[in-house]
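Here is subunit A:
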Amino acid sequence: MAKKFQVVIDRERCKGCELCRSFCPKQLIEMDTQVNAKGYCPAKMTRSDECVGCTSCALVCPDCAIEIFAEEE
Partner candidate 1 sequence: MKPVFTVTKGMLPVSTSYCPGCTHGVAHRLIMETLDEMGLLGKALGVAPIGCSVVAHQFMNVDMCEAAHGRAPAVASGIRRVHPDKVVFTYQGDGDLASIGMGEIVHAAARGEKFSTFFINNGIYGMTGGQMAPTTLIGQRSTTSVDGRTREQAGMPLKISELLATLDGPAYIERVALDSPAHIRAAKKAIRKAFEVQLAGLGFSFVEILSTCPTNWGLTPPKAMEWLRENMIAYYPLGVYKDAEVK
Partner candidate 2 sequence: MGEKVLMKGNEAFAEAVIRGGCRFYFGYPITPQSEIPEFMSRELPKRGGKFLQAESELGAVNMAYGCGAAGGRGFISSSSPGIALMQEGMSFLCGAEVPVTILNVSRGGPGIGSIQPGQADYNQVTRGGGNGDYKIPVFAPASIQEAVDILYEAPEIADKFRNPVMVLADGLMGQMMEPVLLPEPKPEITSADIPKVKPWAISGSEKGERSVVKSLRLQPEVLEAHVSHLFEKYAVMEKELERVECEGLEDAEVVFVAFGTMARLAREAMELLEADGIKAGLIRPISLWPYPYSAFEKLSGKTKVVVSVELSMGQMMQDIKLGVLGRCPVKLICRTGGMLPTSLEVVEKTKKILEEVR
C-alpha cells in the first residue's frame, strides 16, 4: 500500500501566492475562497490521499506556511 502523507498549510501565514498550487505535480492544491486575517485567499490541500510527499509545495513556499508529515507504517 502506498505511503500516506499529510500536508499542513498554515492558513494565517499563507499569502495566497499560488506557487505551491502551480508546482504540485498532482494538482492537489487549490486556493480557498475564504480570506484569512491578512486578506489573502490561502492555499488548501484537496485529495490528501493522492499526495506523494514530493515536498515541492513546501520547497517553493516563500512563507514557511507548509509542513509535511508521513504516516508511520
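As a working rule, a residue touches a chain if its C-beta (ideal position, glycine included) is under 8 Å from a C-beta of that chain, and two chains touch if they have at least 3 such contacts; residues count from 1.
The candidates were selected such that all candidates are chains of the complex that A comes from, given by their letters.
Note that the structure is a prediction, hence the values are computed from the model and not measured.
The candidate list 1 or 2 contains one chain touching subunit A in this complex, and it is 1. Of all residues in subunit A, only 5-6, 12-13, 15-19, 21-23, 38, 40, 53-56, 58-64, 66-72 touch candidate 1 in the complex they form.
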